[in-house]
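This is the structure I want to talk about, given as structure tokens.
And now, chain A:
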Amino acid sequence: MAAPAVRFQAVDFRWSSDSPLLLSDFDLVVEAASVTAIVGPSGCGKSTLLRLAAGLVHPTSGTVNAGPAGAGHRGYVFQAPTLLPWRSVAENVGLPLDLVPGFVPRERTRRIADALRAVQLEDAADKLPHALSGGMQMRASLARALVTRPKLLLLDEPFSALDALTRRLVHQQFQAAWRAAAATVLFVTHDIDEAVLLADRVVSIGGSPLQIRADLPIPLPHPRTPELRHDPALGALVRTLEESL
Partner candidate 1 sequence: MSRTVLLPALVGLVVLVGWQLLSATLPPFLMAGPLEVLSALSAHAGKLAHSAWITGSAAVAGLCIATLSGLLLGGLFATSRTAERALYPYALLVQTVPVIAIAPLLVVWLDYGWWVSCVSAAIVSFFPMLTGAHVGLRATDPDQLALLRLYGAGHRQQLLLLRLPAAAPHIFAGLRTAGGLAVIGAVVGDFVGSNGQPPSLGYVVLKAAAAADVARSFAAVVVSALLALALFGLTRVAEHATIGAWHGDRATA
Partner candidate 2 sequence: MPRSHLGLLAVLGLAACSNGDPDLTKVRLALNWYPEPEFGGFYEGVLGGHYEKAGLDVEIIPGGPSAPTLALLGAGRAQVAITSADDLLVKRLQGVEATAVWAAFQDSPQGLMVHDASPVKQLSDITAQEAPRVAIEVGRPMHAFLWQEYGWEGKVEAVPYGGSVGVFLNDPTAIQQAYVTSEPCVALSKGVKTRYLPVRDAGWNPYGTVVAVADPKAEWTEAFVKATAEAWRAYLRKPGRANARIGELNDQLNADMLGCITELQRPFVTGDDGMGGMTKARWEQTAANLGKLGLLPEGVRAEGAWTVVDLTEPPSPPQDH
């Protein structure tokens, strides 16, 4: 078995010395090349787990191992598209390549084109973010996360800002993109249905400090089409998770 993509080991975390302990002796292992969803109620601290995995914050004690430390090995998709308003879509997607050294212009152009193609935004390459719909902006955000061909893809409630119909479409597009990228995917959501629909494994957390309430493998077949919503097996899994929370 390949080395795990993310490993939380005895992690304690608090934001500052006078804030409460968010994580206490927390352990979690995420296997490589899998799609894992973390569900929990809003505001419980799910995003913090992602930030720890991304290396944006550091544990108060314990270790978080998320693969090689170099920039570009991890991609992050924020809840809001977080596109820079003064850059075109293509330039936004290429932003990581401006920051991580070692990309020659020709390679840069190729990578951006590949990333845009993966999310079907080739036609929007020269547009500015404000001209894009919410769904398109999220896809651009994903393309940006994929442009460095990361081994680990972290997504923080990436669909919560979208309306229900757009969400369904974007679910399919994201799935196709991250399958093609063959990366480990760890995403956070408060929507259990969504978690079960998209992931191979769902970990539900809650409480203060955060604890794992349930850890469920999702043996549903791929690809996960929208029709699966009506599959009773999905419903059963959702119910199990609901009971755990």
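Candidates were picked such that all candidates are chains of the complex that A comes from, given by their letters.
Just so it is clear, a contact is a pair of C-beta atoms (placed from the backbone, for glycine too) under 8 Å apart; a residue touches a chain by one contact, two chains touch by 3 or more; residues count from 1.
Since the model is a prediction, treat every value here as computed from it, not as a measurement.
Asks: Need the partner of chain A in this complex, chosen from 1 or 2. Which is it?
Replies: 1
Asks: In their complex, what parts of chain A are in touch with candidate 1?
Replies: Residues in contact with candidate 1: 51, 54-56, 71-72, 74, 76, 78-80, 82, 84-86, 95-96, 98-100, 128-130, 148.
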